[in-house]
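Here the structure is laid out as structure tokens; the discussion comes afterwards.
Left out: one protein chain. Kept in place: all the others.
In order of appearance the chains are A, B, C, D and E, and numbering begins at 1 in each one.
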Amino acid sequence: MIATRETVSAAPAAQGPQETFVLNLGPQHPAAHGVLRVLMTMEGEWIQRAEPVIGYIHRMHEKMGENRTWAKFLPNTSRIDYLSAMHYTHAFVGAVERAMKIEVPLRAEYARVITSELNRISSHMVWWGALLLDLGGFTPILYAFDDREKILDLLEGLCGARLTYCYYRFGGLYNDVDDEFLRGTRDFVQHLRPRLKMYRDLVTDNVILRKRLTNIGPIDAEMCRRYGATGPVIRGAGVPYDVRRMEPYSVYPRLDFKVPMYPECDSMARYLVRMDEMEQSLRIIEQALDQIPTGPFLAPKVPRVLRLPAGDYSYAVEAARGRFMVRIVSDGKEIPYRVRLRAPSFSNLSLYEEASRGMILPDALAMMGSLDLVIPDIDR
Amino acid sequence: MNATFPFSEYLVTAVFALAAGTTIAGALIAVMTTRIIRSVGGLMITCLGLAGLYYFLHSPFLALMEILIYVGAVCITIVFGVMLSEPDEPAEPRRLTRTLRSAAAALVAVLVGLGLAYLSLQGPWPTAAAGAAPADGSVAAIGRALLTTYSLPFELISIVLLLAILGALVIARGGRHRAEPEAGPARRPAAVSNPGTTPQIEPAGADPVPELVTTDSR
Amino acid sequence: MNPTLDQLIAQFTELIGPEAFAAAAAPAVPPSPPAATAVGTTGASPAAGGGVPVAAAKPAPAPAAPPPPLQATQHALKGYDLDARVAPNQVVDAARLLDRAGFAIDAVTGVDWLAQEEMEIVYDYFHPSQSLRMVVRTRVPRAAPELPSISGVFPGANWHERETHDFFGIRFAGHPNLKPFLLPEDANFHPLRKDYTP
Amino acid sequence: MSLITAIRETFLGFKSLLVGLRITAREASRPIITVQYPRETLKMPARFRGHIKLVLDPETGKPRCTACTLCAKACPSGCIVLDGVKREGDKKKSVSKYELDFTTCSLCGSCVEICPSDAIEFSKEYNVVSLNRDTFENMDLYAKIEAEARAWSAAHPAPPAASPPPAAAPANPTAPASQPLNAPAG
Amino acid sequence: MTFLSLEPIRVLLYLVGICAFVGANAAYLVLAERKGAGRIQRRPGPNEAGWAGWMQPLADGLKLLAKQIMVPPGTDSLLFRLAPLLVMAPPLMCLVTIPFGENVVARDLNLGLLLVFSFGSINVMALMLGGWASRNKYAIISAARVVSQNVAYEIPMLLVVITLLMMTGTMSLQEITAQQAGGFWHWNLFKLWVNPLMPVTFVIFFTCMLAETNRAPFDMAEAESELVAGAFTEYGGMGFGVFFMAEYANIVVGCCLATVLFLGGWQSPIGILSSGAWGLLWFFLKTYALILTVIWIRWTFPRTQFYSLLNLSWKILIPLSLATLLLTGAMMKLPLLWRALS
Partner (left out) sequence: MNLLELHQQPGVYLVLAAFLMGAGIYGFLRRRTLIGMLISGEIIFAAASLNLMVMNRFFAPDPAVGQVFVLFIMGLAAAEVAIALSIIIAVYRNYRSIGSRELTGLKG
């Protein structure tokens, strides 16, 4: 796609003594993860205006939701944000369960928490590696993928898929968590702790990375609020907003964890939030492993063909990138009347235009990396 | 450098011809082309050829300095200037004027060049040192000369350079600052608040805020 | 900055105005907040164009007895705490009110009620430092769906409104840039309308 | 003061670089962890979800599938097309055609979950490759199960009641070669 | 001045040898880089072509050669074609004067060091012209960066070299090597009793060398996550290949220079066995150790930000190198002063 006339002229054109030019960053660019295009009006290396242009892999998931049954939409949910598929399925399943008033067995809830948190760690690892890739460090992504493989192996052994799990079912799980998985998860927790320390020594403490991220890309709490940015972005702005705490779901209220928060509002704060979140996720997993009861993994008497009572219901979860909300509207039929997917990356990216104004290109890309964008999540 | 140049005569002549040819070609490119960036390239080529000629004039030090200063500094500075101002030759409105202008310039140049060449070939040069054991163009001699006979000009040159740096800074920056107020959008983020300040919707007082972990940033 | 549910209810009651409450013929319980939490289950959805009891009795076109314009709902049952139904010209005021109360924009979306010839626009808000979720909804006629944009209040709504315009063809007056967003640049269709066929 | 801080920060920064170098050096001395794919292959876990396949009843050597089409109905992307015939002597219908459009299959497992007779399961093939697009668009699972059934009957030579000759079954004549898929390497 | 003097033949042979050396280095350093990256990242790296991947450079080269050289429309085609030539020439020239062994040097100029630096400065011009001629926004940004970066780092590098020259008193690389004979404690890096600041000088030199050769963490010119491929974005096939080779050739030159200036060149670390082939062995051991360090650094650190890179040069390295220059001068003159006073 070429810059259209309007988009170019919408930018403050070259008037007055300063000269600008338009840089078309993407849709194929090494730093635009996936097919994101950013139309940058630059003055030298300074960004005057960076307008994200999205929709290149729009798949109209919401329309798909309207032409198939509730159960048939389930696989779609793990394909919106393929890096945190568990959370997305959780939200959809949760919304339907909320409408149907299905009581989910405790074992299934704990299993959901464990798998969700594993998924969060794996998602953060991809982010970590990709951020470092954006910053020009190639090695960390492979270390992260080494550890992430272990998570994927665990989840593959559990539900048979490595990325698009589709593991949760209305009222429970696809299949039971076996002992092998629980043991493997315990081993993994032990394995990851020293690795996280290694990450810290190799990257977090590195002076170059500190210089690249500290005081770069300030996004304050007010901006987060006005744009609806959530997740590590808002927690890096000093607001301890976490759906697991604010609108508790599943068995999170029974678990003891901290919400990492840094008040610096810069890219480093967002970075540190995610790094701390990995440790907190490990804590959560350990507790859940200790507490997980035996019992059924699927609620009894879940009808095969669901007819939700008319009305609208929403369910929000804390996905790896922030607040993911499913809003479903039912008219009492067996297919949804409306499925609305509120994607965190969408809101997080929408503040990019304002936040990147006046930055220079490398910093703006570092900030984009610290937002942890997943383009299919934005485009849906 | 040893006085007896180690190549055989033919090679020497060939290399000399190469150096001279490079100089001529570079100069021609520099003045004939319309694209200014090629012109800079021509200047660079001229300097490379000139360095070769200096070598033949028994001054390798000057040859290397020519490359270091002209190619490494002057040309690059000029290219930088070109990048900042994109000055391709404006097209002459009428063809006739262009031709006339070029012809006049060429005439003057040819006259001057021929005159100088004629003079230099006819001039009664003292032939004292010609062909004799060539002067030692070593660094030591230059250094000694610079620090004894020519120490005052040497110091003056350094002062000139310093002043040039300062002057260039003043002029270039001054333009920028003057241009700033009417520049339109702010260069520096106006919307971005100070990252150090406390956020505005920090949970007030006794809110049901869970325990926070604010690990100090290492 | 951290409003209680009662304060919100009071403010919204004022915003919506008594006429709307009067119009809601049902024995709704307008401003007595905490007791009304049970409403959420029985009153069901205003969105569904007549909840469980009403829909059976009334034919679609005119929801004769609309549910009360302001309902406190149980979060555990609906996923939000307060549900306000405002007139289309009140959404900006509602957004300002919520902005002052420290809410953050969550999502803006539409629902196409084909049978009632209406488009519903739903604004979700969450509070960053408090467990409080708020839904503001309004309806516009399907033939001419237009209402003011709240992107002046919440810049984050800009993208959501563009998306809603893409999908439903709802025009947001005062929106700076209603170009196709997720759809192709030359798209002139609105896929989430119920009568859309590809 | 600020000079001391600056020097200290410079020193610490330099130290952090050395720490980083030490870590990469340590990692470099450890064995490689990647699997050299064509030479080494992975063993898929028991619950691995590959493409689906029909299951042979180990008792009778026939497909378990009764062509009830529940799987086709449960499939979100409608990628299963199957048909059954009632063969003489059988009480129930049995499958006579089972095609999977693997290009649209999302491996969600709904079909396996819903199958009342456990007649479908996931294969463990993870490196399905072909030069022919048709291999995936019309993945003929019935042809495969036929081949398996033949192998079964070859391995269980004629018990008292001779099993119906599988060749007589109305196999899809236009189906591609029965083994278009690579075996899981080895 | 005999017509059949062996000297021209010798020099020609050296030129051919240097070209071959640069070519082989460029090819196999790419392999070494990929293998090294693989080791650090715990994967084998290229291992299919030939035994353990030894034929990989050949395969890469063939691929690059087979590609069409495209000159995109809108470029300044003359400069576009000229730039790869210009970028390859300087490292070849620089290697002429590097002493690889006791008697292995193409031409031992007494201004060898100056030659290396003057030809090294052409490199910038080539990248800049290539970037400019591409008519690509990324390439132009990259070209501007290359220039600011190289100008910024040439200064501390020259200052450091001047410091060294004050100690050695000669610009002939062979003589500098000869001065460092007799065990590693005679190397300039460890001549702490002459100048205790030598390690600092070496670190500055090495940093500047990384920056001058556009190596990570200072690879501003081709910061692939920002500028796609920087100045080479529009180059394909062998055009790109030549830039790539020149990059490695520059690294080789830089590391050779560092070896000669600081690590004693072909002098053995134990004081004996530096003559003949041994000298070559020591020289290449040291040089390749440095090159491996360069590779190691690349795969460990993220890229610096451009402005902090310039700050590093202008605010830290230049003052530091100036300080070392002054201190070294003072230290060298101190004995004289002492003698004069006493």
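Side notes on the structure shown:
Heads up, the rule we're going with is that a contact is a pair of C-beta atoms (placed from the backbone, for glycine too) under 8 Å apart; a residue touches a chain by one contact, two chains touch by 3 or more.
None of these values were measured; they are calculated from a predicted model.
Listed here are the subunit B residues that touch the chain not shown: 9-10, 12-13, 16-17, 20, 23-24, 27-28, 30-31, 36, 39-40, 42-43, 46-47, 50, 53-54, 56-59, 61-62, 65-66, 69-70, 73-74, 77-78, 80-82, 84-85, 87-90, 92, 101-102, 104-106, 108-110, 112-117, 119-121, 125-131, 134-137, 141-142, 144-146, 149-150, 153, 157-158, 160-161, 163-165, 167-169, 171-172, 174-176, 179.
Keep in mind that, in the parts below, only the chains that are shown with their structure count from here on.
Counting hops only between chains that touch, subunit A reaches subunit C in a minimum of 1.
Of all the chains, the one whose CA centre sits at the greatest distance from that of subunit E is C. The most centrally placed chain, judged by C-alpha centroids, is A. Here the two chains linked by the largest count of contacting C-beta pairs are A-C.
Subunit C and subunit D have CA centres that are 46 Å apart. The set of subunit A residues that touch two or more partner chains comprises 139, 143, 146, 202-203, 205-206, 208, 221, 225, 239-240, 354. In subunit B, the positions touching at least two other chains are 201-203, 209. On the subunit E side of its complex with subunit A, the touching residues are 37, 40-43, 137-138, 141, 216-217, 219, 223-226, 228, 299-308. Of all the residues in subunit D, the ones that touch subunit E in their complex are 10, 17, 20-21, 23-25, 27-28, 30-34, 36. Note for the complex: subunit A touches subunit D at residues 68, 71-76, 79, 139, 143, 146, 153, 156-161, 164, 166, 174-175, 198, 201-203, 205-208, 210, 304.
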